[in-house]
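Excluded from the complex is one protein chain; the other protein chains are retained at their positions.
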Amino acid sequence: MKLLFLGDLVGRAGRTAVIEALPGLVADHGLDFVIVNGENSASGFGITEQILQDVLDAGADVVTTGNHIWDQRETLVYIERQDRLLRPLNFPPGTPGRGVNLYTARNGARVLVANVMGRVFMESLDDPFAAIDRALNDCPLGVVVDAIVVDVHAEATSEKQAMGHFLDGRASLVVGTHTHVPTADHQILPGGTAYLSDAGMCGDYDSVLGMEKDEPLQRFLRKVPGSRFTPALGEATICGVAVETDDATGLATVVAPVRIGGRLEPVLPPFWSSAGR
Amino acid sequence: MKLLFLGDLVGRAGRTAVIEALPGLVADHGLDFVIVNGENSASGFGITEQILQDVLDAGADVVTTGNHIWDQRETLVYIERQDRLLRPLNFPPGTPGRGVNLYTARNGARVLVANVMGRVFMESLDDPFAAIDRALNDCPLGVVVDAIVVDVHAEATSEKQAMGHFLDGRASLVVGTHTHVPTADHQILPGGTAYLSDAGMCGDYDSVLGMEKDEPLQRFLRKVPGSRFTPALGEATICGVAVETDDATGLATVVAPVRIGGRLEPVLPPFWSSAGR
Amino acid sequence: MKLLFLGDLVGRAGRTAVIEALPGLVADHGLDFVIVNGENSASGFGITEQILQDVLDAGADVVTTGNHIWDQRETLVYIERQDRLLRPLNFPPGTPGRGVNLYTARNGARVLVANVMGRVFMESLDDPFAAIDRALNDCPLGVVVDAIVVDVHAEATSEKQAMGHFLDGRASLVVGTHTHVPTADHQILPGGTAYLSDAGMCGDYDSVLGMEKDEPLQRFLRKVPGSRFTPALGEATICGVAVETDDATGLATVVAPVRIGGRLEPVLPPFWSSAGR
Partner (left out) sequence: MKLLFLGDLVGRAGRTAVIEALPGLVADHGLDFVIVNGENSASGFGITEQILQDVLDAGADVVTTGNHIWDQRETLVYIERQDRLLRPLNFPPGTPGRGVNLYTARNGARVLVANVMGRVFMESLDDPFAAIDRALNDCPLGVVVDAIVVDVHAEATSEKQAMGHFLDGRASLVVGTHTHVPTADHQILPGGTAYLSDAGMCGDYDSVLGMEKDEPLQRFLRKVPGSRFTPALGEATICGVAVETDDATGLATVVAPVRIGGRLEPVLPPFWSSAGR
């Protein structure tokens, strides 16, 4: 089956680009399942229920998040009724929402999506390795489900790579988010799991992490708070990763980056071209 | 002029690949100046004088480093006589060695290379922004020197991007190192400076940061030290970035990633092809 | 009952002082139960089985630890047979040893001792609040056990104070360790639990954390590794906290600091004087 994962939408630039482009991408390339990380879609901080709905309406099947999950306070409430919004799985027991869930793709396939958060250079949470281990043990790839995608929202490349190897052979795709910069290390690991350290953001790359660059730069230089951070509004680059999986095993057969629009060098998966654009 | 920057050499796999490939790359593509980050070339920890010499002999003009600079204790001594080895500029006054230096390229051009280290999620050092600001003020691009390359050895993408914007228009290339994962955000910033958040390592990408994956993974899982970290020995991917600069201004005209061998998707700069491979 | 808790023994100076003084303290003041944090007793790094035995022979009933628990590799093995040595409770499942245990005091009372490690500015571990909550729920104070002592090995005063309030009314004593500096905030919290943010180390206070001060100071100044850290060998101050509990409830009736010898101002609990020294 054909999967697409897009990294953190940042502000209006990022979410508009994705909402406009996604229907065409799904249609043109016959995508079976789309996941989008939405933790920065509301002015850079969290996600409102309206934005969530807009992203789902555009064709996303699931929206994952990360450390910004609660930036919009309404999320603590509406997440309970929105089973297509995931928060990191390794939050404490009792946290609203869910971190892993099973979905049905357009082609009828069963897809498990999980969202875990790293701990290196981040907040203290429960062990993401133990948490995802339990979730995947309950749901073996190729047996109970047809595809498994894990969004590893983390800072350190060491923790992301360790997670990739830890899940190699047990997931279709392990993809990092949070740094807002796409990495170029996409590969299929020895056990058959597609891996990418970071999907990059969907946002304006003439910025600092998708935010107007002046204020972040001033904070580095002067160590004095100035104004608020606001999203940069230049044309966004849509950044993500495409995977095709083997129907029998659920493992990845091909993996390639997706970059559309904005300042970054554009690239589409070579295995998409057969879809006929 | 034609510049090549290669990211952190990790262990035998990384340094051997670079030492073997570099003479051909320089010759085939007419490279004028080559910089290599060598902080992990000695079994993953630091760099010996012998390895430094081997890398220089292979065609590197300068070797930059980072937080691993002193892992080989001999470096504290020999760095004083090796002016082609740089350590981060923003170490305390009195630190052996130098963090910025002026070199002459094969084409006779004057090239300033600086190495600074970030502070976010890293050791407490002097301000890298102030340090590089002073260094570049002494040496304006296009006036005193023909090209300026800054290796920003840092963890956080925010700090690297802020540095890119801070130096935009004043350097030919600002390139990050340290995460050991290549990023795909190469671009020419609005002011004319080529930028890439991380060059990636030259090492085996079936690993955790270039080291055998079992021990790092066990430490994440069990929080108990096991054996030592040792470099992974699979075929390395040579990772870096190529830039061409305008002879008059020293600013970048084109920038593109370089990835050769090993597990990552190979790519050569399109503007290299004219060199006739 | 009469409890004594002593903070991190550092090196020869600290452990010798404690081993020599403890028998007299136990006898003179009729101490029912003594706990000692031993994580730095072997040259500053971890604890050998021989040192553990020496400390137990001197009168300690339990030895707690912290982040240095595995510095002596033999500890991974011998901890399994030494049920009077505790490691932090919130290490991952499967970690050798135990983090909480039930003991019988000299007066026949049942004493639960637990050792948890904080996460703020420390390594990523499982939630210490959830871990201690489960342990104490299994073992209510004044019902199943006569006293409960929790060693909170942590850096941040915020996390230690939060733990004190979290356990207030459920433990006899919540005492911090790890900073190697005694705090003066001993009090009985509103719910009846004695609290002290840090017991301080048993070691030479003309030092940096009990280690010879030259090398740590040089690392702050020069950011270059020099020689190894070695324990300072001046006369140690024995630092800790004394508590008396109510036999019926297990809650604290009095709490006071203990400081003996070395450079710090000496102090003994006023309620000890009745024991007739």
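Chains here go by letter, A, B and C, matching the order in which they are written, and residues are numbered from 1 within each.
The definition used in the following text is that a residue touches a chain if its C-beta (ideal position, glycine included) is under 8 Å from a C-beta of that chain, and two chains touch if they have at least 3 such contacts.
From a predicted model like this one, the values you see are computed outputs, not experimental measurements.
Shown chains touched by the undisplayed chain in the intact complex: A, B, C.
Touching the chain that is not shown, out of C:N37, C:T193, C:S207 or C:T245: C:S207 (per the contact rule at the top). In the complete complex, the hidden chain is touched by one of C:Q50, C:T104 or C:Q187, namely C:Q187. Contact with the undisplayed chain is limited, among C:L76, C:L102 or C:L264, to C:L264. By the touch definition given at the top, chain C reaches the unshown chain through residues 121, 129-130, 155-159, 161-162, 165-166, 179-187, 189-190, 197-198, 200, 205-209, 213, 216-217, 220-221, 256-257, 259, 263-265, 267. Touching the omitted chain from chain A are residues 70, 73, 76, 91-92, 94-96, 123, 125, 221-225.
In the full complex, chain B touches the hidden chain at residues 92-93, 119-120, 124-127, 130.
Assume only the chains that are shown with their structure count from here on.
In this entry, chain A maps onto chain B through a rotation of 180 degrees when their C-alpha atoms are superposed, rounded to the nearest 5. Averaged C-alpha coordinates put the centre of chain A at 44 Å from the centre of chain C. With touch defined as above, residues shared between interfaces to two or more other chains in chain B number as follows: 221.
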